Structure formats: structure tokens, C-alpha cells
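A single protein chain has been removed from this complex, and every other one stays in its place.
Each chain gets a letter, A, B and C, in the order it is written, and its residues are counted from 1.
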């Protein structure tokens, strides 16, 4: 931590600041400039974070030096980390595409989707059983029955499943069926939930909150990792800005910034970021060009009949074309993309 | 819902759109302009919300007509609603000031605070037992013991207590001790939690999320109310914008907009909005001038020693001065503010 | 400037950074922590601002110490400065209300407005002759003829006039007619214009840009002041955020923050901030409660007929009521507000 004093700070004020810092167990190093005095604080910065230093007389500004996240940082692990998801790994040379409907709406539609997306190279199946909806009057998922449908689709297709958990009371149940637990954008700072998913041994897909900074996202990952679960996949899915032409503003630059700051894998969700079918491909191609480790894309047998997010879902044909157009971008990014043939069905979880 | 077609839409496309709407059980009313055709949809708009109308061929834009919230709207109840909080009501002529520390740090500090704030006119005691913290390494509250300390402070001071609940598993316990359950900004779209606090019979103080629109806030209130709990107090506490000079950007205009849109009472939290002691008074006075029904202010016996939010907490003396300066603004807004004498200790909850 | 190095920086890298700073004519002061080395740079910080320090090997972050604005700062002048506007001063004990139509639409409407607003206590007359409009197809003002109409309204009413200048080629002409030159939000970083209005001897009303930070606003004021024109009035009028319920998001906290950072007077424009008539009063009262030195309010004889901004303009009756309701808030803020009687007509400019 570096403390910069106001112009005209008194010796007494500097002494008080110094004492306050030292009483927290850090050493200080004082450097007097022509107008400002700078107090460097040496030692465990965390002890200073809670102190109201900004309110001490004579303090102009306070500058943290240490990054507030540790386990997620490149200093902790030079990385890149690879997070297993069924038979594949997210974060390696192979790009991983996760596809599936916004919500699980039934057995047939999910099995059909699993089959269709696997056939063109998807390596994970998404589908919501518990759905966060802005309105209490919207379809909020099939719940436990949705989980069972997902498990059957996995058994049949061999695709690992990724599904959201929204309630600390459901973590155990969802972890019993899913390969990857998704924490959604609206729960990214639901710290009770982060702590709970940190206690299970399933990988966690953590979506960036709509108003969360990159630093907030990394601190949310840190919550999970602090409990011992290091298998965290980060997902950029758009933030809230003044622009209304798209559902969210896709923060493309977050991908290379995250890759620089953390060893954790980073994927992108072009469906939620853009909110419209015609934006899925350009945003997805761009994410790969910018260095993303994978994608999560909404696919539905009949998007026009979808119970949620139909406007941003691709049908099977469009998804197949999309995967074909994705390949040269993957190659340009020096990554590989699975061919259509699905891998053999893996053993039960 | 109004559907506007693209320039050059065909008759077939218009027919398809019409059929899609009518198959959802609504009637349509078609109006042909010089360049655009407009399709008015008459009936239950909720049935249309989930349809991917924007993706139908020929559709340019879709305009909802009905407000998505019902129970929270002025159409449902002309209002204003008054929400009981101990012996007082939030939403009536009397402005209600809630004060107390960010976190409950111990018995003595809380009792001293309760006594001090009651003596100058506060009518509620805030204090966090479960604390949401951006970093997993920060102090996250005393938990159950904090609730017990709060209950004792109430018994002694007669002040109703307001405290945050962050986990669905804690709702019952917190409701057993608190007079008002606070749902924090980071959990404003934790729909599992909203549903759960909707099931208890305690008033709920719902803080606006950092990236939530006013409409999102009203839909979050709707979640609570849909479960039968109509006692919701809304709280503006700042949103996230590009401005970094303040912790958040206090959206002052949200207060009169909310008062126009909903019958629910609206209070403001100037401590979190500004993030600095010197901003508490101007933001609080402004909130009252703009029509707020009350305030929530962080007060601590020794802010410089606080375990959280010390930079934005007032000490007792400053809070007393603040309350005195607040009175003429309350009068200008044609509201009253409790005098210093606390009301008689009320019976146990 | 303080430079923080990366974990694992080498001695050579520190030496390079030091040499780079010293070659710019500053001294350095090196402090080695457990993980990071901190390089304090002592001397003229401006010389360092242009250096790409962040790109030097081993540099983690760079923290400016000096404020980038000088003439506008409290260090330069403890203030508060008072800016003359006709016979009154903005920034003194008296609150100054400027009122008038968005655009000058003709002689009669302006004279009627001048008379009406002066009668209830306004001390300045606003009205656009050159209008910035988002669409090239919208009414863009009467130009030179509008300036002449403004000048006649001043001669008759005694009210000083405030009008916008948008083009460097018009500065001299506008300064020949107006008492205060307004630089609008869209031109707040039109540096050629700022420089030009800095060269005339008229006060400048500088409106905050929609995406400008408080620091940007103060640097824009600095542009004007650097040319020798110290008579700058700042105006908060709302910023752009994700919230769509209001035209802009009124950044109320900017008022007390500006009052702390600068000696210049600060007023608010509640008409543009909210964009709706019913929001003018609550936003205006709040601005005064937060410490603003005045207000600029749109008033029109028949708002429903206005050629621009009719939705946010008050009619004479409503403005009169507004001024009456404003008085107790002015008193609560320990400010005075002019009574209805206009002051004697002042001599020609």
C-alpha cells in the first residue's frame, strides 16, 4: 500500500499515519517530495485494506500494491491451468465448445440437441434446470426433473453436462448430476453460493456479473478456490453499459486481460453477450481470435418455440454451419477444434 | 405488445407473425403505414414475452406495452404503502432514519451505538451479522453471535433492527431475530433468496443492485411480493458507472421515478453511495429533498477502528450534527423527523 | 508519480526505470518491499505523464500523485470564486436561478419568458440561438437573429443572458451579445472551442460531458483558465449510464465532490438531467440540498408547442410554484434566493 499525503500535510499528521500503519504490523518507508509526502507500507497489505486510511487527516489518496487475489493469480501458478470437463480439458490447445438449450424443456428436445451438437464437434452440453429469471412470472426451469433429463442425455451422448446452481441448498444435488456447476452472472457475488461450490469436487463455470469488473470476477473465483476447489473456468458474457443495440456489451478485451492476469481458463458466451442469433457467429469468432479457450453457445431444436432465450438460440443447421466457419479462426489462433465424431461414451460420473 | 415490421415486409411474413401471436392466445390488430406495418397484440402480454418475436422474418422491433411488474405497481395499489418497522412506519409522513455500524463487531460497540443514535432521532438500528465482502480474505461478520448481539441491543434500546441475510439457509434464523431483513445489492437478483424472504412475515429492505435498472429493482420486489410478503422497502444506494471519484454513482433521480412507479416506500443509503464521510450529509439531504421516505446511515463509535467501511462511517458527534442539519430539509420536504427522545421500549418481537 | 514494479523485477529493470525517470529531469527515491519495489518520482510530474512508463519492462502500475489541473484546484485558490453574471454573482451566498427556453423561437416568446421568470426570482435568462442537435434533421436554432432577440430581451428585462456557442468562428459574435458563453456537454472536450472562449472576457458556463469524469470536467475548465479567463461556472447535467428510465443519470454527488476539489462555482441543470417535467423539481431541490450554487431550468410559455425539449420544460405557472417550493430548501442549505422583484435594468454590455 502506498499512501500519498495532501499538500501542506503536517509532521504530526504524517506521524499519525505512520503509527496507524505500524500498529497494524507493517513497516513504513517515508519519502518526501516537493509537495507531497509518500508513505510506503511494507508487509501484509491485507491488514491495511480494512483500515479507513482515506479518512485520516492529511491523506490525499491510497494506492494498493498487491493484487487482492492470490490463488487465481499468475504469481501463484504460472499456468495455464487445465480444467477437466468429462473427457476433455478446458484451457489446453483444444478449443472446447459447449452447446445446448437455455433451459431443459423435456427429454426429447435435450436428447436431440445433445446428438446434434456432438455430431458437429461440441464437447459439452449446457441446459438449465434451475433458471434465474428477471421476472417472477417467467418460466424458471424444471428443477430436479431437469437434472435427471440432463443425466440421461449425458449417458446417451457421452457429453459432459454443465448446468446452473442458484441456491446453496441445491449444490449437493446439482453436483450429483452435473459435470460442471455453473454460477450465473446474477449470482457472481453470491458469496454463500461461491463458498458452497468451493466445497464440492466439481469444476465450476463462473460467469462474469453484469456490473463486475475483471478484478471482481477474479475475487469471486478466489472465493471458490479458497475452499480448495481450484477447478474454475471463467466466462465473459457481456457487461451493462449505456448501449442498447445489444442485450449486453461484450467486453472482448476482458479475454486477453484475464489470460494475462490469471492461469484459469477463459471462455466466452456469445449468445448472452449479443442477445441475437445474427451476432452469435461474429462474437464467437472474435472471442477465439482474442484468445478464448472455448465457447458456450445456445442451441435449440426449434428456437422459435423455446421457452426462454429463443431470440439468441441457433437451430441445428445454423450451429453446424457455425462450427464449420469457426474452424479456420481456431486454426488462425493456433488452436484445434474437435472434429464431428463424438468420443466414446464415458463411464458414469 | 406492439410489433413493428421491417420496410418491405411481405404479406406472408405479416401473416406468419399474426398467426404466431394468435396461437399464443392473443388477438391482433394490424395497422399499415406508408413504410411499416404495425401489429398490436391484445391480451395477456406475459404469454408473448417468452416468444422470440424479434427473430421472426420481417420483424424490425418489439415494444412491450404492459409493465412487467404488477403487485409493486401504482396500478395495483395507488398507495403509498406504509411498511411497519418496530413501532414506526416507513412510507408515512415521518422520515425514518436507520443508523448503525456496517458490521456488528461486539456487544459494547453496538449498545453504545444504539443508545447514541436513538438519542438523536434514529428509529432503526442497522448492523451486519453476515457480511458480503468482495474479497474472501476480508472480515465477513460474526454470524449467529452477531444476531444475538443485535437482539440484545433492541431489547435495551427499543430500536427495531435491520440486518442482512445472504443465504437461503439463514432466512429463518435471521427472521427470528431481526425486525427487517435486508437483501443486499449483490443479492438483488438472487432469486432463490428473494423467494425465501417472500415466505416469512418480516418486512424486507431491498437494496438496488449495482447494475440494476429501476425496472429490475421493481421486478426483484415483485419476487418477494408474489410469495405474499407485501412489506418491501426499496433502497437506492448507487450504481456502477465510469466515474471513479465516488464509490458508486448515487442515482438520485431513481427516488422520484420509483415514487411515481410504485406504492412501496423508498429510502436512500448515502454512506454506500458516496463511500466517504464528507459525502454522507450532502447526499442524505438531497435524497430527502428528492422525496425519499428515509435514510440508512453508517455510524460507528470509532470509525477509524471499524472492521469494515470505516471511511464512510460517521462518529456519534458527527451523526448528531447531521441529524440537526437534516431537520430543516425534512421540513422543506413537508416531512417530520423524530425528535431525540426514543419511544418507550416495545415488547419482544 | 509512483511506479510499482512487478514481482520478480530485476535490478537491471529497476535501473532502467530509474534512468528513464531521471532523464526526464526528476529525482527518484527507491523503496524495496518484500515483493514489490516502489519508485517515487520527485519533481515535475507533467514531464512524466507523456512517457510510456507502463510499457517499461518490470513495471506493474503507475500512480500519479499530483492533480492534473492547477488553476481550477483548491490549492491554487482556496476560494470559493465568485463569477459575475450581469449584476449578480454565481458562487456567493445567493443562489442564482437561470431560466428560459431551450431555443430562442422568436421575439415575443422570449420577452414573455424573460418577464415571467424575472418576476418570480430568476436572475439569468437562458436561450439557445445555435443549437446542437443529435439529428441533422432537427431544428438547430435561429443563429444570429436569435442572438439579437436575446439582446433585446436583456435590454428590456435587465436579465443577463446565457447562450451556447458551438463553433470557434462564432465566439466573437456570441461574446458580443451574451453575458455568459455556454459550452455544451457535447463540446466539453472540443479543445479548440475551449481555448477560444478562454481568450474572451466573458464568463463561461461549462456543462459536463455525458461521459466525462469529474477530472475531465476540471481539465476542460483548465483549458479555458489557461488562456486567462478565470470566470468559469461548472454545470452538472447528468451522465450516460445503463439506466434508461431517465434521459441521463444525474450525478448528484458530483456537486459536493466538485465543491471540495475546485474553487469554481457549480450549478445544476435538472431539466436535461431528468428529461421530464415532473423530475425538474425533485432534482433541483436535491441539487441545492447538496450544495449547488445555482440552477439552470428550462421554461417555455407553451411547452407543448416548443420546438425542442418540450417534454422537460416548465410553463410559467409551474415555474412560479417551483420557485416558491425552492425557497425553504435554499434556507435549509443556508443560502438565500432572490425575491420576485427584478433588479433595475443595468447598462448596456
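Just so we're on the same page, contacts are C-beta pairs under 8 Å (C-beta built on N, C-alpha and C of every residue); 3 or more make two chains touch, one makes a residue touch a chain.
Being a predicted model, the structure only gives us computed values, none of them experimental.
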{"item": "Options C:166, C:197, C:255 or C:338, residue touching the unrepresented chain", "value": "C:166"}
{"item": "Chain not shown: contacting residue from A:288, A:307 or A:323", "value": "A:288"}
{"item": "Full-complex contact with the absent chain, from A:129, A:219, A:252 or A:296", "value": "A:252"}
{"item": "Interface with the unshown chain - residue positions in chain B", "value": "2, 4, 7, 29, 31, 33-36, 38, 40, 42-43, 60-61, 63, 65-66, 75, 240-242, 244"}
{"item": "Contact footprint on chain C, counting only the chain that is left out", "value": "20, 46, 49-56, 68-69, 132-140, 166-169, 186-187, 189-193, 195, 209-211, 216, 219, 222-223, 226, 239-240, 276-277, 303-304, 306-311, 313"}
{"item": "Residue numbers in chain A that touch the chain omitted from display", "value": "211, 213-215, 239, 241-246, 249-257, 260, 273-274, 278-279, 282-283, 285-291, 328-329, 331-333"}
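Assume only the chains that are shown with their structure count from here on.
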{"item": "Geometric centre distance via CA averages, chain B-chain A, whole Å", "value": "27"}
{"item": "Chain A, residues touching no fewer than two other chains", "value": "240"}
